[in-house]
Each structure stands twice: as C-alpha cells, then as structure tokens.
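A single protein chain has been omitted from the complex, and every remaining protein chain is retained in its original position.
Let's look at subunit A:
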C-alpha cells in the first residue's frame, strides 16, 4: 500500500532530487552546498574502484561523501510522508458513506490508529473527514477500601473511553469495505472499531426490490417452510390434554404433592 513509486506520484514532488523539508521534519538540510544529485553519487561510486590511478574532480574525499549520504540522500517518498501530516482527497459531493468510530482507553493508541486509517483511506482514494474527537465516556466507581464498617474511607476508580470519528465521503461501497477489512486486518492493540455504513440507492428502488424478490423468496423457502402447524400433530388435542401430558406433569418440584387422608 505504501509503495514507493505510487506515493511519489501522489506527493506531486516530481523528479526533484533535493527534498526540501518543513520545520518539523526529520532530516536536517542545514548545508545548501551538498546539493549533490543521485546520479553524481552513483557516478562517483562507480569510479571509486580505480580511484588510485586517476583522480577526477568529481570524486570527493571519503568523509565528504559519507556526509553527503547522511544529509543529501533522502528516504523514499512513502517513508517521508509518514513524518508529515496525512494527505487527504477532496470530496466531490460530500455525501457521507461510512462513519468509523475508534475507541480506546489510551490517547496514543487511538491517535495513532486514526492517523493510520486516514493514510490508508488516502491510498484507497477515499475522501476522509476527521478524526473528530467525540466526547469522552467517563465511568466512575466508588468502593469502600475494606469492610463495610469502614465506609468512611472509600476509593474512586474511573475508566475513560476516548473516541475518534472518521467519516468517509462519497466512496465506492466496495472500496469502503476494502478499507474496513484492511483496518481490521491491521487493527491495533487496545483500539476498538465501530463502523456505520450507508448505502445509497437510485430513486427507482422499488423496481429493483421487486426484481430481487424471486431470488429472496427462493433462498428463504427452506426457512419459511418450517412455519405453520405440523400435519401429523393431531388437531384434536385439547388444551387440557396438553396440560396433562408428560412434559407438563413430570417436572414437579419436591413437596408439591398433596397428602391425602
């Protein structure tokens, strides 16, 4: 999913060799003079075999080259994207298709997984809004610390459930299912998922339902045939006979028989 060429294309940075990074980036680009292109590095590396025989001005000293590798080389775009804010698609119509609620007791887990879900949605070309922090659910319990005599000394416990809402807008239902399946497959520990999925139908929905009816009837036939009264039951059985049947008379409790005489 985070394949390199795809993400490079999506990032829209094209074929620039030097990756200029904003303030909260990981790679320091303090020295502007190490703007060495990849091809030059490769060229230098290939030449390094016969370094002893001829010295060209392309070849730099070892220390300088290692320094260039550290500061001038860049990570794949997909890895670089992880250090930046998640990318998003623009919704064309803004029609909500799926509400995903993430719940956890830990902020780190739920934040991390929300971020993951948004990135996954981007690569599946699903427009996303969120994560919306929903109100926390606070449950509190109070217990006496020891026996009931010491009721005055009590202790409070609480459990705070944190929630994040991620909404998918005008996505293909199948893609949404793929996204949900991907999130379930890579679900994170301590994070629960709850998804409300809406499907939209065209205006002549009654016609399509009528068309689907024979198939549904056929699939329901074995179940519906179980309903109704059995033919071999014996219709003349009165309610008093049922009450006197073994099923209703045998399950008596102890000491329920009336003593006679």
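Everything below uses one rule, namely that a residue touches a chain if its C-beta (ideal position, glycine included) is under 8 Å from a C-beta of that chain, and two chains touch if they have at least 3 such contacts; residues count from 1.
As a working rule, contacts and distances are computed from a predicted model.
Trainee: Among "NADH dehydrogenase [ubiquinone] flavoprotein 2, mitochondrial", "Putative 40S ribosomal protein S14", "Exosome complex component RRP41 isoform X1" or "RING-type domain-containing protein", find the name that the UniProt record gives to the complex chain excluded from display.
Mentor: Of "NADH dehydrogenase [ubiquinone] flavoprotein 2, mitochondrial", "Putative 40S ribosomal protein S14", "Exosome complex component RRP41 isoform X1" or "RING-type domain-containing protein", the absent chain's UniProt record names it "Putative 40S ribosomal protein S14".
Trainee: Among A:140, A:185, A:231 or A:259, which residue is in contact with the omitted chain in the full complex?
Mentor: Only one listed residue reaches the unshown chain, and that is A:140.
Trainee: For the chain that got dropped from the picture, name the residues of subunit A it touches.
Mentor: Per the touch rule, subunit A residues meeting the hidden chain are 105-106, 139-141, 143-145, 155-161, 190, 239-240, 243, 247-249, 251-254, 256.
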